[in-house]
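A single protein chain has been removed from this complex, and every other one stays in its place.
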Amino acid sequence: MNTIILRLIAERLGVMLVTLVIVSFTVFAATQLLPGDVAQILLGQAATPEAVAGLREAMGLNEPAIPRYFNWLIGLTQGDFGLSYVTREPIADLIAGRLQNTLRLAAITTLISVPLALSLGILAALYQGTKFDRVVSTATVMIISVPEFMVATLAVLIFAVYLKWLPALSYANEVTSLWQLLKTFAMPVITLTFVIAAQMIRMSRAAVIETLNTPYCEMALLKGASRRRTVLIHALPNALGPIANAVALSLSYLLGGVIIVETIFNYPGIAKLMVDAVATRDLPLVQSCAMIFCFGYLMLIMLADIISILSNPRLRT
Amino acid sequence: MTQPIVQLKDLRVNATTDSGRQVEIIKGISFDVGPGEMLALIGESGSGKTTVALSLLGYTRTGCRIDGGEIKVAGHDMAQLSEAQRASHRGATVSYIPQSAAAAFNPAKPLIDQVIEAAHIHDVMPAEVAREKAIELFRALALPDPETIGERYPHQVSGGQLQRLSAAMALITDPRLVIFDEPTTALDVTTQIEVLRAFKSVMKQGGISGVYVTHDLAVVAQIADRIAVLKAGEVQEIGTTEQILHAPEHPYTKELMSAFEPKAFVGAATDLAPNPTPVLDVKRVFAGYGPKGANNMPAALILKDISFDLMPGKNLGVIGESGSGKSTLARAVAGLLPPATGQIAFKGAELHPDLQDRTKDQLRRIQIVFQLADTALNPNKPIGKILGRPLGFYHGLKGQAREARVDELLDMVRLPKSIRHRLPSELSGGQKQRINLARALAADPELILCDEITSALDTVVAAAILDLLKELQRELSLSYMFISHDLSTVEAICDDVLVMYKGEIVERMPTAQMRDGAQHAYSRLLVSSVPKLDTHWLDDLQQDPEITAQFSRR
Partner (left out) sequence: MTAVTNFIARKSGYNINLVGLCSATVILFWAIVALIAPMITPYPVGEIVDWDYFGPSSSAFWLGSDYLGRDVLSRILMGARFTVGISLGAVTLACFIGVTLGMLAAVIGGLFDQVLSRFLDAFNSIPSKLFGLVVVAAVGSSVPVLILTLTAIYAPGSYRFARALAVNINTMDFVTVARARGEGTLYLIKEEILPNIIGPVLADFGLRFVFIVLLLSGLSFLGLGVLPPNADWGALVKENISGLPFAAPAVIYPSFAIASLTISVNMMIDNLPKKIRDRED
């Protein structure tokens, strides 16, 4: 660790904070676009003007938007997400358990997909142009070309409808045995793994192949190194930064995937909560979920940046 | 008689083009290299010299294929071996020193690991022994701190050092043959000498055979025993170095030799008025990049206190090595890099530092021509449009008048009119540089800033461009500011020369005095470092090691 690296990392942290503020502002501003009066919408057409006015007062809607934005932002930093429009419960309570479910799903998917995808991606680069490479490449293009819900429906068709190995809708509230645990997570995890691994394979393969085209990899071949040695000893260490980026970027596809997967499989995670909130126009809940997602996404991006900083030999002295 | 190390017989290499057509790029080349002998492959770009050299390693670049012939290296026919067998000889029997060592070292690994890698791959000695040997080689190659330099990463050593380290990398396995692929082309002249000396001494000591690929005859003269002259995939002439240099037989070899002969410049006989106004008058210019600091100077100051003038009809050469600031000087004059302080006057009228604030007429009178013709022409525009734009922009020419003027310009730079419909990619390097010049001429300028305009060209083509510049000067009243790292180019066209070092002008003198009358120590070092077409030049060269150490960044 030297000062240059620390400074660069500090810089990334600063950029992330600024980004987070801009993102929060955008999320807040988007929800202000709502035509009409929130209180009126919530109470319905039949509500008396007094009731509407009372709710407006209670929700602080009479204040101008800018102070409300700052109140909301300050609340967020203190873990105060406000109240749901629909259930009038504290949002923090609604989110807590759901977030855990989603994180668990994401963690299992990551644990399976990252090693799988990296080994396939690197192998495809190693055996570039062979049948193996062509099969892997074609399959990944196919998968990234179709919507996540299609991967999910295909998984259902194959594993539940034809093979009847797994139930189509998977979530059981009480997980009592390992088998049940497997069954519970199998479909969502299979779907998400396909979606994310495809991205990751493509990007890591490209990163290694790009490095293979450098003069120093040609030099390694001219020293008599085998292709395997060239890939593993020379290309891979230099492709580490791009690969870390690929992993982080692909994991960010988890977000998109998780929204679809939780809906399809009726999995009680935070994404399902958010989709339901959108349907009921529960804006504070939507905002809070959005901020949590953005935060997770930015953390991943930052992690990727830091890994590429650390893997740059020019900064290591 | 001992067997030759290399027996190349009727080598043919094919390349596949975009449309899938096969083109023969090496058309039956044969030569031998004896034990301990150094053969130079000399030729211009596209002659196939690197392809031939790589084929000795049984290697071809993507899209190329060895199509026939025998490539016997130390008794093994590389053309017949399997890929695994070829790999077993690469780095062991025959090794390779690349043009750009800076790119050929893996940035993520310490140098020593890469230097001894071939020994590990071919399992010729234990790692400890290989390390000892590497340190010996470092010492033999006159690298500083031989014990510890290997622990560093590639970005921590200089270009000249990397080039010598790559020689150590090639020699670690005691190969029978070493391929040198333009190993000093990317180096400055003062650095080149040390590297050449180091190569020469280790090759002689080890009695190793070599194949040295280059386009530079003077370098070849120092290092090769025999020379093969290549053109368009065929050997034109092959002979001993003395014979090729002093009694070339093939017309192409003669042409190469004559292009290399330095030509003294006879200044245009312009009678100057008693007190003429200089075309260009630069006073106390400081310029650089980055945000301005407290003293109003940019963070990275490149030009320091530059003052000079240029009289009408005269040519001023600017010489210096990479990083001397000579190209930055051209950019500052053109207004592309506004100086932090100082004045630039054109014909007595002061120019605004930033080109955005200069008038169209001021812009018109100073034109700039760049080094790389490839990047100086928009690849998506036909030549006619490229030349037509300044005509419309500066002179408001339209339609027929513009077309006619484009034809005139093409004629001026000795190109056929039919070329106007072609795209830049369809022209040769020399043709592109002529179009580049024609575009500048389209403005009817009074001063042309030439930034290394012949450096990327082959010798013969470059000589023709210089002749063209001289003719144009006679026909039009032009002045050139001619930036180059190549002394003989400057000698061929300039009246006066500025020597730059680290952003400062160390000396100004008439070009005729440059060889013998330079005053400043750096000017003398620079001049004496330029290789001559004399096989004994390198061995006889005496330079003051203190001055060398002071000025060259090895």
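All chains are identified by letter, namely A and B, in their written order; residue positions are counted from 1 within each chain.
The working rule: a residue touches a chain if its C-beta (ideal position, glycine included) is under 8 Å from a C-beta of that chain, and two chains touch if they have at least 3 such contacts.
Just so you know, these numbers come straight off a predicted model, no measurement behind them.
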| item | value |
| --- | --- |
| Selected from B:A142, B:L372, B:I419 or B:A521 as touching the chain missing from the view | B:L372 |
| Sole contact to the chain not displayed, among B:A334, B:V490 or B:V506 | B:A334 |
| Contact partner of the left-out chain, one of B:P390, B:G429 or B:P531 | B:P390 |
| Interface with the undisplayed chain - residues on subunit B | 17-21, 23, 334-336, 355, 358, 360, 363, 367-368, 370-372, 375-381, 389-390, 393-394, 425, 439, 443 |
| Contact set of subunit A toward the excluded chain (per top definition) | 18-19, 22-23, 26-27, 30-35, 141-142, 144-150, 153, 156-157, 160-161, 168, 252, 255-256, 259-260, 263-264, 274-275, 277-279, 281-283, 286-287, 290, 293-294, 297-298, 301 |
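Operating definition for what follows: only the chains that are shown with their structure count from here on.
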| item | value |
| --- | --- |
| Mean-CA-position distance for subunit B and subunit A (Å) | 50 |
| Contact footprint of subunit A on subunit B as seen in their complex | 57, 59, 84, 87-92, 95-96, 98, 100, 103-109, 117-118, 121-122, 153, 155-156, 169 |
| Residues of subunit A defined as touching subunit B within the complex | 214-226, 229, 234, 237-238, 311, 313-314, 316-317 |
